[in-house]
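Removed: one protein chain of the complex. Kept in place: all other protein chains.
Letters A and B mark the chains as written, and numbering starts fresh at 1 in each.
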Amino acid sequence: MRSISFILRHWTTALGILLLAAVILMALTAHLVFPGDPYDMVGAPLTWPGESADTLLGTDSLGRDMAAGLFYGARVSLLVGFASALVAAIVGVLVGAFAGYYGGWTDDVLMRITELFQTTPQFMLALAVVAVLGPSVTVIILSLSAVSWPAVARLVRGEFMVMRERAFVHGCVVAGMSDLRIIFAQILPNVLPVIIVMSTILVATAILMESALSFLGFGDPNVLTWGTMIGMGRGQLRDAWYIIAIPGVALLLTALALNLVGEGLNDALNPRLKQRKG
Amino acid sequence: MSAPRRNLPFRFIGKRILQAVLTILGIAIINFFLLQLAPGDAAEALAGEAGTADAGYLANLRREFGLDRPLWEQLATFLMRIATFNLGYSFRYGETISTLILSRLPATLLLMATSIVIALVIGILFGVTAARYFNRLPDRLISLVALLFYATPPFWIGLMMILVFSVWLGWAPTGGMRDITAPDGGIAGVFDIARHLALPALTQAFFYLAIYTRLVRAGMLEVLSLDYIRVARAKGISEQRVAYRHALRNAVLPLVTVVGTNIGGFLGGAVLTETVFSWPGIGRLMFDAMLQRDLNLLLSILVLSSVFVVIANLAVDLIYPVINPTVELR
């Protein structure tokens, strides 16, 4: 009984977890459910969803299976999203931790650099990195982390500035603990909940930005992504709008799921905020 | 009614301008090293496909950048070019790059300003309503809408809006900034542009609308619990006026800074919106530069957009103390 009411109270989080699990499952089983190349033609072009039993979600203008694209696209979205969020989190934590812990000129220099990256329009910078280094999954992950780490750095810096003044940190200093140990073994675990919540949102943002890159035609040409599907469907907007609608909904639900999970984690991990909500 | 406005101290203005100049310098340096990462000769990379047709252009670039000189000298040349707005010449467009970008800027600014206004007006309306009906139906609905807008890829919303409002309903054109047949000026001309502007501006606005809704809601909830709101109620003022005059003014002030930091986001988003709606601004220009692999044009747009963001943030910083009487300048 208790768990039912718990789930009801947190049904949005539950929904997020469920959706996210579904997307992960799609990514993991793509090669089992659709053994062929998702770029292969499997049916008549522009078959509407439900029209043919072989291709339940229809085919695009080149007769490729929409459902297969959806499954394989989930792989790229999740890979790019999680990998770039991870890189961004690591860089952001390093920069933010040192800036917040040491303060003074270290803080000044690091924050000025962070500001530079925040000032440059994010998506334009990501595009420029892809333009210079060429579109591949690795470059895209790099470019998206390059534009996402500043937000983490700012957040972590703020948390570290607060933590630094806590009694237990003073205790560690007095006990002669090294700065690095205090930063990573003492303070970081306390800041981790905030970082985890932020990272969830970063994954969502990165997935959306990757889809935007591939929508414009600057994604990795070797893999099929949801953004690519939308971009290639643009020409058929009038008569086969499902080609755009289906991957778009997949993107929306994935980003939504990550946001819901992020909110749930925030409620669960940050008692401070929960209190303020009353 | 109005109090005597305090004059901004010159030291504050001077400090902020110096910071802005340093930021621009930093951005230029990042761009320079980004260029160094490109495979091959920088001149070839800069020229891309646009330059391959023209050997003179290539030679020109090599000379302008001093590619045979040491790195720091190249950097100095690069910075000088940016400082003097000498960004090179685009053979494809037959114009200097600075003129090209400046001629595209107004369209982007119009789109950006319109979507900021839409996002602010609706965001504030939603945020205030949600806060006043905290945890009741209107609050839940608005929070849901905000969450959806926040999670939807904007270019996809754009395409869906074209499908619904242009293809199915025929209310708005599918793209462009004006009809060929429409008159150039006058009310009809303005109306024509407005018709073209509506969908892209809405598309751009949705994401930020979601952010502003959340911020205003949170800010209002905080402010509404403060003492001076109770004092205002004790004066006999209507709930409407308490919410929109006393609380909103305080809840919305932080939003000014947030809008300032979002300017870069709007510019980046413009690449997508302008591509989807064939809007002739710098976002579309950047997309074309990507297609033609014209790195020089691309990086010039990036640098100038960043400069624009720096100036916008500077403006916000200078305006903020004027609109917020509680800020004491240091």
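Everything below uses one rule, namely that a contact is a pair of C-beta atoms (placed from the backbone, for glycine too) under 8 Å apart; a residue touches a chain by one contact, two chains touch by 3 or more.
By definition in this document, contacts and distances are computed from a predicted model.
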The complex's invisible chain, by UniProt name, from "Quinol oxidase subunit 1", "Peptide/nickel transport system ATP-binding protein", "3-oxoacyl-[acyl-carrier-protein] synthase 2" or "Fe-S cluster assembly protein SufB": "Peptide/nickel transport system ATP-binding protein"
Displayed chains contacted by the hidden chain, counting the whole assembly: B
Residue of B:L226, B:V258, B:L291 or B:A315 touching the missing chain in the full complex: B:L226
Those residues of subunit B which, in the complete complex, touch the missing chain: 1, 3-4, 226-228, 230-239, 246, 249-250, 253, 324-326
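The criterion applied here is as follows: only the chains that are shown with their structure count from here on.
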Centre-to-centre distance between subunit B and subunit A (centres being mean Cα positions), rounded to whole Å: 23
Residues of subunit B defined as touching subunit A within the complex: 22-23, 26-27, 30-31, 34-35, 37-39, 45, 147-148, 150-156, 159-160, 162-163, 167, 261, 264-265, 267-269, 271-272, 275, 286-287, 290-291, 293, 295, 298-299, 301-302, 305-306, 309-310, 313
Interfacial residue positions of subunit A with respect to subunit B in the complex: 112-113, 115-129, 131-134, 204, 208, 211-212, 215-218, 227, 230, 234, 237-238, 241, 244-245, 248, 251-252, 255-256, 258-260
